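What you see is the complex with one protein chain gone and the rest in place.
Chain nomenclature is as follows: A, B and C, assigned in order of appearance, with residue numbering initiated at 1 for each chain independently.
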Amino acid sequence: MSLAEAFDEPAFVPYLCVGDPSVERTREYVQALVRGGADVLELGLPFSEPIAEGPTIQGSVVRALEAGTTPEQYFEFVDSLDVDVPVVCMTYYNLLYQYGDSDGPGSFVERAAEVGISGFVIPDLPAEEAGPLRTACDDHGLDLVFIVAPTTEGERLERMAGLSSGYLYVQARLGVTGAKADVSDQTEASLAKVSQYDIPKAVGFGVSSGDQARHIVEAGADGVIVGSALVDIVADHGDPEGDDVPERLESKARELSEGVAAGAENMAKPEGQ
Amino acid sequence: MSLAEAFDEPAFVPYLCVGDPSVERTREYVQALVRGGADVLELGLPFSEPIAEGPTIQGSVVRALEAGTTPEQYFEFVDSLDVDVPVVCMTYYNLLYQYGDSDGPGSFVERAAEVGISGFVIPDLPAEEAGPLRTACDDHGLDLVFIVAPTTEGERLERMAGLSSGYLYVQARLGVTGAKADVSDQTEASLAKVSQYDIPKAVGFGVSSGDQARHIVEAGADGVIVGSALVDIVADHGDPEGDDVPERLESKARELSEGVAAGAENMAKPEGQ
Amino acid sequence: MSHETRRDGETGTTDEDRPGTFGRYGGQYVPEALMPAVQELEDAYERYVLEKEDGFVDEFRRRLRDFGGRPTPLQRADRLSDRLDREVYLKREDLLHGGAHKLNNALGQVLLAKYMGKERIVAETGAGQHGTATAMAAAHLDMPCEVYMGTRDIQRQRPNVFRMRLNGSEVNPVSAGRGTLKEAINETMRDWATNVQDTHYVIGSVVGPHPFPEMVRTFQSVISEEARGQIREQAGRLPDSVVACAGGGSNTMGTFHEFVGDEAVDLFAVEAGGSSLAVDEETGVAPNSASLSTGTEGVLHGARTKLLQDSDGNVVESHSVSSGLDYAGVGPELAHLVDTERVTPVNVDDDEALEAFHLLSQEEGIIPALESAHAIAFARANPEQLGELTVINVSGRGDKDLESVIEETEQRELENAPSMDIFERAAGDTEGGI
Partner (left out) sequence: MSHETRRDGETGTTDEDRPGTFGRYGGQYVPEALMPAVQELEDAYERYVLEKEDGFVDEFRRRLRDFGGRPTPLQRADRLSDRLDREVYLKREDLLHGGAHKLNNALGQVLLAKYMGKERIVAETGAGQHGTATAMAAAHLDMPCEVYMGTRDIQRQRPNVFRMRLNGSEVNPVSAGRGTLKEAINETMRDWATNVQDTHYVIGSVVGPHPFPEMVRTFQSVISEEARGQIREQAGRLPDSVVACAGGGSNTMGTFHEFVGDEAVDLFAVEAGGSSLAVDEETGVAPNSASLSTGTEGVLHGARTKLLQDSDGNVVESHSVSSGLDYAGVGPELAHLVDTERVTPVNVDDDEALEAFHLLSQEEGIIPALESAHAIAFARANPEQLGELTVINVSGRGDKDLESVIEETEQRELENAPSMDIFERAAGDTEGGI
């Protein structure tokens, strides 16, 4: 399934960092998320300086690195993943830049295409620096998702909406990733700001409950991205053998995907489909 | 007996600090020194900043102060002392300066005269600052002894020899008080330097044995001043009741006074007496 | 709703043409949320600093003089000159208020933040030198300030933590990772991303996204501006060489900048060779901080530059006896000057730096920062490379390093270290006589 198809209905987009606590466990977790209703998977490739992440995801990244997770393991993992939802790779630019023998992101994108990755979210790559990666993605038919922040406005917003493909990642509030009890009022304003652009809008940063997911979809989002609330489950449950993390992830995913679906139903549907 | 008479024959001049460890014990010690052959007594009045003293005498001063020894106690002690040798008061200028109601050393000298003190040695009072005290001593018929250091020369030496009365305190070596195994070669040079002045010369700083005392007298001294070697005995023996400090002081004094006497005998006596 | 996967509009410029790049290096690799702030800063930098609007530059200079103590002297080092048999001059940044060159930058940025109408300052700090400089500048200019510092660094650098707190700054402990500088930078970026509207991030060296590398270098260039004039006045000519240590590279760029156009002047950037130049891929540790000499191109903390990384691109832990040099990256402009061979990157190891620390302390009466001791150590070991007349930047004073120098000295056999048994002797003596 392509990213475009995945957003035909409002989509639930969970995030996990691959390798926390091990690649094999991540496989179980991802399957659980898909069982729970994931429409798109954002899978983190751990980088040593995750400057856009809050403490929760940062912790996950650190654990994944401590477990020795490398880009190559990540690719093999995605390659072997037997799920029917598109995978978006979330990582930082230096890992793309270093991959392979030549400078620049080309080899990384090529390998990503090989293993069936659909697109990228690179939080430390603003539009201004994205030229080379955008080109490489185009060359290999991958999407490059940009994050629109509450502070993004005017010309820059225009440019980014233009540059983004797959979906627009609408950052619900200022700051870094992390689950919050309230999703800010900012969400509606942010969605309004991008409503004119003809690209799916997925809202992330701070979503943690089915209720919030529903509200966000009601506010006009095409997707809801949830990371920290899931990583919290991964982090809380330590025993690598007999724990119930997959069950808990699945049920949290279900709550969230049902929230998305409920929101979709409740919405006025001005454009028939 | 006057200071002048005391130096008719080469004199043994012991020093002790009054009040270490108590005024009453000092009385016993002083009597022991006299039994041992003291011709003149230098009795220290303790001052809090004994800048010219080495560690031995400094320690004695500190103990005397800790025992609460005051100038008034000192005077009463000297007043009540029943010995037939002249007493020279050794202390620092500030105690003279502060005594009594009016500024200046006058009241102190007056009180000293009352209790039968013969003179003063004030190590922090060089000739340049001695005017007021010299005058007060003259007024009360007391001697003021100056210290001639190895560094004292020329005009200053002239002036000090002129100012000094009672005796000249010839400092055997540079530095501060304290017993040394060798009395420096400096001694002969120092004595030669002052030989022309018609005043008794007593050598101090570092003398600790009868042998040294003999040598010094043979070199032409009219007296030998011994402090630290005696204070060492006072300091070493702590038990305030049954100790043998008086005996040891007496025997050390005897060794030293016999050294002085031997030196006197061995000397060529160019001037018949 | 149906969407087609599409993209249109510009492709974005390529890095190397953009302002804010130095050859292959530089750029603005930051989260989107920060881009407006970064651009706002770029504007403010151009208006106030480059175009001197509203008297910013005059006020900055005045405060550097009255509050900071500028100009700092250029001092002929008599005994070092004798020893190395050439003329050695020391630029005395150790005399700047706070004890290091860091104030030049901190004061500039806090003042700029004020001109921009910001109401809050955040900064990262490792050894605490940049944090204390920022805290001082913020107190001086009446700006609330929060400094992020790794928990491990907090325990190791007590005096600097005290100083920041005394100056009224909050110090926020960062416990992630090893609890050191790298983590503190990440955390400060996060604070900035959260509070970007009213907050300015005072970065501590010529690193980070544009305009930081250029702006920090501009604020620090007062060092070379003065030094160039002073050496001409005192020695009658330009030096044959200029030497500065390089961590992030702010004292380095500050000391070099005005000499870059003087082609006959050799510029030496002295990095921390640590205990070895090799990287241990297994543990992800480089026992050095020599990113110019041994690093490779990559993206770190907002800029493309040379850095210490493993083959995947994860940043490795750097190490140096001097905590101010202990950083895996380096300023992009300096990386470019090295690539173009205008600046020669060199390095000295921990032992050499400690010996140079003792040398300058004993023979010149200047206790240098351990960072600055690296510059001295290079000169000491390679006098023939200096020419006849050299200027060495003493970027800071060593008061902050006393305890660690004593400790490190005890663990080694150094040529010239004084014994520190005085404390036992004094303790033993407390009872006895002298």
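Here is the rule we use: a contact is a pair of C-beta atoms (placed from the backbone, for glycine too) under 8 Å apart; a residue touches a chain by one contact, two chains touch by 3 or more.
Everything numeric in this text was worked out from a predicted model, so none of it was measured.
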Residue among C:31, C:179 or C:295 touching the omitted chain: C:179
Using the touch definition from the top, which of C:136, C:223 or C:370 touches the missing chain? C:136
Which listed residue, B:14, B:106, B:150 or B:246, touches the chain dropped from view? B:150
Considering the whole complex, which of B:23, B:38 or B:52 touches the chain not shown? B:52
Which chain B residues would touch the chain omitted from the figure, given the whole complex? 2-4, 7-8, 47-55, 58-59, 62, 65, 70-71, 92-99, 103, 123-132, 134-135, 138, 143-144, 146-153, 156, 158-166, 171, 174-176, 198-200, 222, 271, 273
For chain C, which residues touch the unseen chain? 65-69, 72-76, 78-79, 92, 94-95, 97, 99, 135-142, 151-152, 154-155, 158-159, 161-163, 165-168, 171, 173-176, 179, 187, 358, 361-367, 398-399, 402-403, 405-406, 418-420, 422-423, 425-427, 429-434
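In the analysis below, only the chains that are shown with their structure count from here on.
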Taking each chain's centre as the mean of its CA atoms, which one is farthest from the centre of chain B? A
Distance from the CA centroid of chain B to that of chain C, rounded to the nearest Å? 66
On a C-alpha centroid basis, what's the spacing between chain A and chain B, in Å? 96
Chain-centre distance (mean CA atoms) for chain A and chain C, in whole Å, is 36
List, in ascending order, every residue of chain B touching at least 2 other chains. none
